[in-house]
Structure formats: structure tokens, C-alpha cells
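The complex appears here without one of its protein chains, the remainder shown in place.
Then we have subunit A:
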């Protein structure tokens, strides 16, 4: 996991790119003036706000991150169709359930991304991350974290856990290398 950026003047490169793109999208133009203004904001805003933030892990593999994003977008579309079918189908046949997925990720940021993708993809909503920090004794070390998810139609618990781990968690682990 890398927390320090390569250049000191650009502490969060991807947030800068995001700011640049968002500014251009908001103004709906690519005129030279807006390009210049966007570049100015993309560099100064992260630079000014960086000291207030907790260090977050940086994306080590941007190519893989893009591929993972495309995969997640595709899964969102199929998830929508699946859930629509489940909703329209007979309610009595649904087998809801809670599943605890053991996590290999340790940092909050990748866990947040994983929880969000799980919520957006087929038939699952993430509910909680265990152990809850407030319930821990002071100085206690967290050994293994779990993600509690609610499943709309649970067929095979082990299969679901291994799909989530392979399809969504493994790429995230590589993207942030942690």
C-alpha cells in the first residue's frame, strides 16, 4: 500500500484528474479559458486541502482500476435486470439471508469501495463492517474484518462469498496493492 505520492506538488493525482474533468463537465465546455481554470483548480485545491486529510492509499495500477470500473458498470446493468426479475417474480420463493464475508483488505478506503460495489451489484446490500470500532477495547488489534451483507435470494452461501472475493475484492487488492 502506497500512501505517499510521487510528486509533492501533486499529492492526490486521481483526485486532481477528477476535479479537472468535473469542472469541465459542469461548464460543459473545453474552451482554453476553462481548461486553464480547471488545471488551476485541479492543482491548487488538493494541494491546499491535503494537510487536513488522513492519508489514503493511492491507486497503484490505473489500467486495472479502469478495467475493474468497466466490469462493475456491466455488473450494475445485469444486477438491475436480475433484481427487477426477482421483484416481479413470486415473493414467496425468495430466500433472504445475512452472510458474513471475511475481508482481506485492511484499509478503510478499499473496504468502502468494496461495500459500495457489493451494494450496487446483484441481489446484495452491504450492511455492516465488523468489528465495529466503538465496541473495541482501547489498544485492541483488529485481526480479521467481516462484511455483513443482506442477500435477496440466497442459493449457495459459499459460492456467493467466493464470487465476491474473486470478482470484486481481488482486483481491489491489486489496484491498491494492500
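As a working rule, contacts are C-beta pairs under 8 Å (C-beta built on N, C-alpha and C of every residue); 3 or more make two chains touch, one makes a residue touch a chain; residues count from 1.
Here, contacts and distances are computed from a predicted model.
This figure omits one chain of the complex; the name its UniProt record holds, of "Succinate dehydrogenase / fumarate reductase iron-sulfur subunit", "Cytochrome c oxidase assembly protein CtaG", "Monovalent cation/H+ antiporter subunit G" or "Dihydroorotase", is "Monovalent cation/H+ antiporter subunit G". For the options A:107, A:150 or A:165, the residue in contact with the chain missing from this view is A:150.
Although one chain is not shown, part of subunit A still touches it, namely residues 22, 25-26, 28, 76-77, 79-81, 83-84, 86-88, 91, 94-100, 115-117, 119-120, 123, 125-128, 130-132, 134-135, 148, 150, 152, 154, 157.
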